[in-house]
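Here the complex is missing one protein chain, while the rest keep their positions.
Lettered A and B in written order, each chain numbered from 1.
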Amino acid sequence: MMLLKSKNIVGLILCTLILSASVPMLMGIQNTPQTIFGGDMVAVTQVNSSTKLNVSMLDTIKSEPNVVSASAEITCFSVVNDQPVLIRGVKLNDFLALEGGELVRGSVGNPERFAVIGSTLASKIGLDVGDRLLLTGSSNPALFQLEIDAVYSGRYSEDELLVSLPHARKMAGLGQDAVLFIRVKTTNQTALVETLEQQEQAVVVTTPGGIVTPVNTEITDEERAQQQLAIRYLDTAQFKATNGSYVSIFVQEGSNSIRVVVTTFIILDGALAFIGSAAIISRAVIERRHEIGIISAVGADRNYLRKLIMRDAFVMSIVSSLLGLGIGYLILIFIEDRGLLRMFGESIHPMINAQILLGMFVASVLIHMASALMIEKMLSRVKPRELMQETEKLDREVDAPPLNIVLGMDA
Amino acid sequence: MNRRIFATILGIAFCATYLAGTTAMVGGLHDTTSSLAASFDQGPVLVYTDGDFANSRVGGDLLPENDTSFIAFCFANVTLTDFNSRTLGNVYAVSVYDPDDVLGLNMTDESLDTGVWVGTQLADIMVSKSISATTNSRYMLNRGGNMTIVQVSALYSEGSIMPDDWLLISRESMDALRPELEGDYSFLMILDSPIPLKEQPFYVKDTSLTPTSGVVGFFERGIYQVEQGLWGIILMSGLMTAILVYCIISIETEYSAPTIRILRGVGASREYVIRVFMFKALFITAIGGILGTAMGFCAASAISSMSSLANVMTFITPVANLRSVLLPFLISVISGAVGGFWPAMKASRMFVARRNDA
Partner (left out) sequence: MKSKYPVLIITLLFLIAFCARLVPLQFSDLPYNIDGFPLARISEIIISDGALPDPGNYGGLLAYNMKLPVFPAMLAMFSLVLGVEPLPLLPYFCALIGSLSVIFIYALAMSLTKNEIAAFSAGIFAALSGLFVYVTTAAMKQLLAITLLCFLLFLYTRRRDWRFRAGMILVLVILPFTHHLASLIALLTFSFALVGTAFRRSEHHVRTTKEFILDAITGPGILLMSIVYYNSVSLEIASEVINANDIMLLASVSILVAVIARMLSITVQTRPWFFLKGKNKKVTFASIFDEKVLVLVLGIGVLYLNARVHLFTGAQLTSDALLRLMFPYFLLAIVGLMGFNVLRYSKFSQRHLVVGMFLAPLTIMVFSALRGLDLFGFMLAYRSYNFIDIPLAVVVGVGIAYIIGKLSMLSKQHDFFKPLPTFVMVIFIVTCAAALPLAYNSQDAFDVQEVTYDYELQAMEWASEHTDNVYTDQRCGDIMAPYFEITVGKNGPWKLRDGGFAAGDVLLASRDWTVEGAQMYPFGRVVFQEEAFDATMNNWNVCYVGGPQGSEMVVAIVR
């Protein structure tokens, strides 16, 4: 194995590490806003800010045989102790049933006036049962002085603060009985949509996979595009704040901006991994250029050289990709366990599953092999003698005919 | 310039592209987010020293000037007892100083013409404890050893900015409950001010300013949290980028190892040879760094600009500052300097070893 050296493998491991350590984290960042709203449930949401969901729909949904549990919720966004905190207005019992969560400390005496803090959030901002905090409004100006009644532990919402629906309505400026969405755990999504079609209210059903189904309405993009132009050119701050649609567009564009940044990172990561691999492999090849030159001079053809280089590159690629993925996986686990990365108050969960790992492995190997192929192609154009010494390529300037000759005129 | 050197420059340029593009993008995320957030009116701003209003204190002599519209509050956590000895704890009693009568309750001199107001939610809670919450009801309010008696005048509904689980009392009653306040207030609400709040007299050490509408602040801070994570990724990748630049330059310098040995053979000193190849390495990395920074900035701008074609509306603009411009350049130059120095030194030393062997 001509090229197989530990320093070359270490170099390729680094290139794989760029992808394996960053891509799952970046995809987790991109995915976080989605998990805020639905988690892995079906979400029934309002169409736009002018048509609100009524909490009475919750009873209709819960009465369906295919519905395991449902929770009517209002999501609000606030700042507590200078930290972004997601506030979820819920009916506590419905929420606990849906999430499979429990109160680990404290208790709630009044279901219309409570504050239950997620265990992760409690440790982050240093609040516990009995502590009082200032809570402000979300899109609607408001203020509350709340006392923490209990600490909650569950699957998803441990970074959140749970409050009663009346509090959340005041924060969001919603009318009586209004909610923003109803999360549903169901055994039959199709049946749920059919049930919703039978009632009159226009809603949007979003599956955990992100598939959006409008029910009893047609969403047009034109109005949304106009609002997005207006948010850029309007300069009345108060107008922006009092109109929920514009605030939601700011929120959406914020998420889009993160997606754009993440996409930039992933593209540049891929390019960097490719360049790095090309650099490592070309270094390995150049170190052996004398040997390659000698082999060529004694009769080895291009195919032989190609097989030689590609075989070695393949072995190096497999070994380094496996090791790089492993180290990257460990780094991600370390970051996730310690909750080192957060976004909008929620911990970022790197997207790690078998498919993504396999995809990264294949991508890494492909990148290494593509760069080896590129190096091999460049090498195949060089004469054996040139492999063993530096030569300058002649300028074509002196070969070019003068312009007047080309134009067919005499000088 | 031959192809190998051009390829070397290109390789370094791509490394610098990564650093410049990501740094510019993350910097732009921060700047654009903060400027856009600042353009939103986030409602009245609360001024306080502790999130628990019972412990918060703002000096009465630090109230804003005449051109600022504000409301000042005193806060007490009291136990309410009716004259049938039914008790309700954790009641939030508040007195209000509203010089411009913004609330329309005529609390300009901190007294209530109509007495004591009870929020509807508080009234519901009291009723659930069998405490009457009708007008003219009288209660004892107790805070520690301090006590005062109040008589309900009216209920106020949930329509105002204030929570409807508060009990609005007069300043006299509040002074009886909290004599230690001595003319100070628990917190202020600033509605409108031509002067920046951080330049006002009430903004002293430990003072916090929080808008009453938190959604913009949530997303602003949330994006800043993302930014920290992204900087972490940049740091990690920057380290790898530096190693890659080192590798690329060391290839170039090792390629010149025979030349170095020849130079040493014709009498050049080690220092001279190392200097020559250091300059070469620095030149290559400088050119590559400049090209890469330019490419990175263009790539980040292209992604941001072209995202609108994919119907992804975003407000981000890559930012050009010292960090996004100089950092990639410096990292590539420093890594290149090491990548040029170390192999050149090794090559020049190898010749000496051989000569000694001969």
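Criterion: a residue touches a chain if its C-beta (ideal position, glycine included) is under 8 Å from a C-beta of that chain, and two chains touch if they have at least 3 such contacts.
These numbers come from a predicted model, not from an experiment.
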Item checked: Visible chains in contact with the missing one -> A, B
Item checked: Absent-chain contact - pick from A:126, A:299 or A:401 -> A:401
Margin query: Among B:105, B:168, B:295 or B:331, exactly one should touch the missing chain; which is it?
Written below: B:295
Notebook entry, point to check: If the hidden chain were put back, which of B:216, B:263 or B:319 would touch it?
Noted result: B:319
Check: Hey, which subunit B residues sit against the chain that's not shown?
Finding: 1, 28, 290-291, 293-295, 297-298, 301-302, 304-306, 308-309, 317-321, 325
Next item on the list: Kindly note down the residues of subunit A that lie in touch with the hidden chain.
Entry: 229, 395-397, 400-411
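Assume only the chains that are shown with their structure count from here on.
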Next item on the list: List the centre-to-centre spacing of subunit A and subunit B in whole Å, with centres computed as mean CA coordinates.
Entry: 21
Note to self: Considering only the defined contacts, which subunit B positions touch subunit A in the complex?
What the structure shows: 2-3, 7, 11, 14-15, 17-18, 21-22, 25-26, 29, 32-33, 36, 39-44, 46, 48, 51-54, 75, 77, 90, 92, 121, 124-125, 128, 158, 161-163, 165, 189, 208, 210-223, 225-226, 228-230, 232-233, 236-237, 240-241, 243-244, 247-248, 250-251, 254-255, 259, 296, 299-300, 303-304, 307, 311-316
Note to self: Per the contact definition, I'd like the list of subunit A residues that touch subunit B in the complex.
What the structure shows: 11, 14-15, 17-18, 21-22, 25-26, 29, 76-86, 110, 112-113, 131-134, 136-145, 147, 166, 170-171, 221, 225, 228, 232, 235, 237-238, 240-241, 247, 249-254, 256-261, 263-265, 267-269, 271-272, 275-276, 278-280, 282-283, 286-287, 340-345, 348, 390, 392-393
